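Right after this comes chain A.
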Amino acid sequence: MTILYLILFLLGAGLVACLAERLNVNAPRWISLLAFIAATIWTGAIWLGGVDPATGFYVVGELSWIPSLGINVILKVDGLSLVLVGLTTLLGIIAVVSSWSEISTNRGFFQFNILWVMAGVVGVFCAYDLFLFFFFWEVMLIPMYFLIAIWGHEDRSYAAMKFFLFTQVSGLLMLVAIIALVWLNYEATGVITFSYDELLNHEVSGTVASLLMLGFFIAFITKLPSVPVHTWLPDAHTQAPTAGSVILAGILLKTGGYGLIRFTVPLFEEASRDFAFVAMLLGVISILYGGYMAYSQSDFKRLVAYSSIAHMGFILVGVYAFNELGMQGAIVTMIAHGFSTAALFMMAGSLQERLHTREMSQMGGLWVKAPRMGAMTMFFVIASVGMPGLGNFIGEFLVLIGAFKVNVPLTVLATIGIVVAAVYGLSLMQRSFQGTPNPQVAAMEDFGFREISVYAIMIVALVWIGVYPQHVLDLAQPTLDALGVAL
Partner candidate 1 sequence: MPPTEHVLVLALMLFCIGAVGVLVRRNIIFILLSLEFMMNACALVFVAAGAKWGQPDGQIMYMLILAIAASEVAVALGIVIQMARRFRTLDVDAASELRE
Partner candidate 2 sequence: MTLTDLWVSFPLIVLVGGTLVLMIGVSIVRTHKLALGLTLLTLILSVAAHDIALENITTGYELFGLLNVSGIQVFFNVLFLLGAIVTALFAYPYFNERMERCEEFYILLLTATAGAMVVAAATHFASFILGLEILSISLYAMIAYPRESHQPLEAAAKYLVLSAVASSAILMGVALVYAASGTMAFAELNISPESGERSYFLLGQALICVGIAFKLSLVPFHMWTPDVYQGAPAVVTGYVATVSKGAVIALLINYVQATEVLSYTGVFYAVVFVAVASMIVGNLLALLQTNLKRLLAYSSIAHLGYLLIAVLVVNTARPELVLETVLLYVAAYFIITLAAFGIVNLTSEHATEDNEQMEAYTGLFWRNPLLASVLTAVALALAGIPLTVGFIAKFYVFAAGVEGTAWALVWALLIGSAIGVFYYLRLIYTMVKQVEPGAAALPQVGTQSVVAVTVLGLLIVVLGVYPTPMIDMIRTIVQASGF
């Protein structure tokens, strides 16, 4: 039940933070920060607690919910979930700190939303009941919508709407697929159940399987996102407040990748294998198109947003390579991208806070004024370009080496994406921090201790994953073994 308590704890902290604003305007952010720190420690404790040999999971919790429909609260944490939950709580801390001084209105409600998004995401990562999964899947949307719609930038209404519509509509497709799956299982076994484990045993095949698989697939690639359903992301990211972008890029996108690994592939293995080529192709297109679009942008955040699309393409390629290397690569990419892109979004936020613009034409030569910011940006650009020794490289390399075994032409195209990454990554650096200092930019405050320490966390994380990714790999390995599809 621990994980349910963790979710409830985050929800509760959200309520407290919301109400605490009346006592003190600064209280919410402290509550939120402490809550996330506690949650991180909590997650760490689960990790240290080790796998329960009886169940093969770190934590298992079951609770009756809607028994008449075979719906129960089933929350289980295996290695994969644990890694992602850890990422979530850690990025929670980072999100709170990154928005420390940015938010000046309705701080309580702001922290409320952050905590609730995170609670939803933790639920998504741990749910072993399809209904529950869908429930959390949608629950995390609403606070995210608020984050964008209330504290976003100039075009927030449009962006928030777009974000919500895309996820919601694709989610409905998944809902239909879930119900159809349950129904097929019911017809075959006479039992109505939404339990993941039981549905896993039910083999669906043929056209029906392909259609149901598509239902899940579309929902997940929309979240991921992959071309051609990616267009919500640049808008949402660009308009969201910093914390929103951090959460979006860092965690919300990962739910798509997680869903593919946890649900689409195991539930419809055969259909997925048949579909692998198309999926990989979409991934490759995302990599190249995302990179190309990133280069086209003049808005700092938009550029990073498109780069996210490119990175997420690797996940698609990796998952549908259908081997351990690819899957592990996808997982490492999820984690590493969580840090590298979140950091770049935070940078965009910091710049916006200082310059009141995200347009790179208004920047240039900022390194002279804020060398620490420059160095940090450089680091994360380099990381996201896929420099060996940093997390993203491990993920992308594993994905590619795995994919190469399966499909050479697509892998070659995907590898070209690495060159494109260099093109847009360095162009970002050049246009913002290097080059002739823009005379319109007056003095700019450099990073202080608070910012540096947050970035330090992410740097350490990226280097750690880049140099010794084994922790992540070992955690995810049993999951992949259990899924039995990666071999």
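In this text, a contact is a pair of C-beta atoms (placed from the backbone, for glycine too) under 8 Å apart; a residue touches a chain by one contact, two chains touch by 3 or more; residues count from 1.
For anyone wondering why these and not others, all candidates are chains of the complex that A comes from, given by their letters.
Bear in mind that the values here come from a model prediction, so they are computed numbers and not experimental data.
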- For chain A, which of the options 1 or 2 is its touching partner in this complex? 2
- Okay, in this complex, where on chain A does candidate 2 touch? 64-69, 105-106, 109, 131, 134-135, 138-139, 141-142, 145-146, 149-150, 157, 160-161, 164-165, 168-169, 172-173, 175-176, 179-180, 183
